[in-house]
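After the structure tokens below, expect a handful of questions from me.
Every protein chain except one is present and positioned as in the full complex.
Now for chain A:
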């Protein structure tokens, strides 16, 4: 074997090894973006998302639809849930949509349900109560955009 071939093989292998590493990183990156894209596919509540095309949200003046539920405080701060047509349950139980590990939350604490394009928060008989801004939630209460829902140390908001 000529020396030249051996040198090419030696460095070629190392380069190929690193190309593999970067290809793997590329797949992981694509995987992350696939998650973002699928998020935007989830439909808004009936009658709102359909009436407002996702392409021009800036022109709409009033009645912006809530598209996301964002955790603003607490251990899960930063978590976003894309709102669909289905209710969202919050609590410490494993099968809740949003599982919060808050010491002051009950297993099945509260529920956020869509009704005619408006989202309502409803307390499910929790021990420490659910608060919408400063007021305690007793029955199904409509949730305006950007008003904090407080559950224990966790705080949630609807966002467009």
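Throughout what follows, contacts are C-beta pairs under 8 Å (C-beta built on N, C-alpha and C of every residue); 3 or more make two chains touch, one makes a residue touch a chain; residues count from 1.
By our rule, contacts and distances are computed from a predicted model.
**Student:** Which of the following is the UniProt-recorded protein name of the chain this complex doesn't show: "Autoinducer 2 import system permease protein LsrD", "Cell division protein FtsW", "Transporter substrate-binding domain-containing protein" or "histidine kinase"?
**Tutor:** Per the UniProt record, that chain is "Cell division protein FtsW".
**Student:** Just one of A:96, A:130 or A:154 touches the chain that is missing; which is it?
**Tutor:** A:96
**Student:** Touching the left-out chain: which of A:66, A:88 or A:158?
**Tutor:** Answering carefully, the residue with contact to the hidden chain is A:88.
**Student:** In the complete complex, which positions of chain A touch the hidden chain?
**Tutor:** 1, 5-7, 9-14, 16-18, 20-21, 23-25, 27-28, 30-31, 34-36, 38-39, 42, 69, 75-89, 93-99, 101, 103, 107-108
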